[in-house]
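Structure incoming, see below.
What you see is the complex with one protein chain gone and the rest in place.
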Amino acid sequence: MNAPPIAKVYGASVVALPENLYIPPDALTVFLEETFEGPLDLLLYLIKRRNLDIMAISVSKVTEQYLAYIALMETLKIELAAEYLVMAATLAEIKSRLLLPQPEAEVQEEDPRAELARRLKEYEQFKQAALLLDQMPRAGRDIFPVVVEPDLPFRPLPRPKLSLAELTAAARRLLVQAERFAIHIVARETLSVRERMVDILDRLRRKPQLSFTSLFDPAEGRAGAVVTFLALLELCRQGLVEVHQREPLGFLEVQSACT
Amino acid sequence: MHLKLLVEALLFASPEPLASRQLLALLKDEGVKRAELEAVLAELQADYQDRALELVHVASGWRFQVRREFSTWVNRLFPEKIGRPSRALLETLAIIAYRQPITRGEIEAIRGVSINSSIVNTLKELGWIRIVGHKEVPGRPELLATTERFLNDFNLNSLRQLPPIAADEEQSAGQ
Partner (left out) sequence: MHLKLLVEALLFASPEPLASRQLLALLKDEGVKRAELEAVLAELQADYQDRALELVHVASGWRFQVRREFSTWVNRLFPEKIGRPSRALLETLAIIAYRQPITRGEIEAIRGVSINSSIVNTLKELGWIRIVGHKEVPGRPELLATTERFLNDFNLNSLRQLPPIAADEEQSAGQ
């Protein structure tokens, strides 16, 4: 009688595993690791497959299967998680203890299977609990908490707590440090020059062209003129404003560079 | 302003569930009494009876949520959502939920395998577990417990609503 085919390859029946059939060890490891959550899970599977009650495990049968499984892995030179090997040792120990005759005086000694059965039962309960948890309605998967945007009138942002001292400290830390590393110092600018630069830019935004003289405030005196002139030079240098003179010795006109 | 609509507005606008206590504090100026609030919450629940939403009470309070029967359609909104949690993650979570506070070593003893740290980290990142202390044994391992967020996300009011598992029943019976 022919053996039943185990597979069909290109239409031809294959009755025996080819000798050189190669199962990549990685594939089996993945199988073991993805299918079973550890030795307890594998043991549970072996017990359930035989429809046995955990409390009445036939240790020798289950042990044989378990060890066969582990042996297969080892012949395939698969590195097993250490826990699988520990369990194999435990099973072997239980089996050997059951084979030994119990001394009369110690009849009451606990059945070595009991501890294993307790662990299996406990693990099975949590395996069950994990399934129950997974079936419960979960936010984001089954139920969706609702948050509706309110239609709020504009509310000015609250001002963060910030002191002038903190601001100055930050500027000192950053700017002094940055300038220490700078290759050259561009210009000797004081804050008053910078303030005047912004003033000029502002005025140019309101009025595209200004006469040079209108930039000076006579009340500020010579110092004011110097600051204004420095500001203007700096703005020219940065390409932010243009200064035009239509005729030699004519009036200077200042306009923003973008126009 | 109608109290029911005020409560409705607050519940919809709040990014987190609102406890009755919080609602009463938010409506302090209106002098709302607890009994009035409760009546209004019951009314709201009834109002949404036949709608896609339901008003439920979870661990941190009241929230509106889209009912479970619409999840097929709602999930189409989030096509790139990450996959299902692994069995290892769910088993670890289950053990923490039913046996908290518990150390990682104790979880490993129950599962019979070591736990990858990434599982504990993922559970922390999900906001489902937290460290509630350290066990006074060598190494002072962390004691893990579930969070209020875990209860909210699993639509629960309290840990007592977790489905009973056999071991717990036995223990209760034995006590």
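When the chains are written out, they are named A and B in that same order, and each has its own residue count from 1.
Heads up, the rule we're going with is that a residue touches a chain if its C-beta (ideal position, glycine included) is under 8 Å from a C-beta of that chain, and two chains touch if they have at least 3 such contacts.
The structure presented is a predicted model; accordingly, all values stated were derived computationally and were not measured.
Participant: From the listed residues A:L67, A:L98 or A:L240, report the one that touches the chain absent from this view.
Facilitator: Hidden-chain contact among the options goes to A:L240.
Participant: Which one touches the absent chain: A:K48, A:R118 or A:R205?
Facilitator: Of these options, the touching residue for the absent chain is A:R205.
Participant: Identify the residue among B:A19, B:V74 or B:I165 that touches the chain left out of the display.
Facilitator: For the chain that is not drawn, the touching residue is B:V74.
Participant: Footprint of the hidden chain on chain A, which residues?
Facilitator: 144, 146, 148-153, 155-162, 164-168, 170-172, 174-176, 178-179, 188-192, 194-195, 197-198, 201-202, 204-205, 238-240, 256-258
Participant: In the full complex, which bits of chain B touch the chain not displayed? Write them out.
Facilitator: 1, 5-6, 8-10, 12-14, 26-27, 51-53, 64, 66-67, 69-70, 73-74, 76-77
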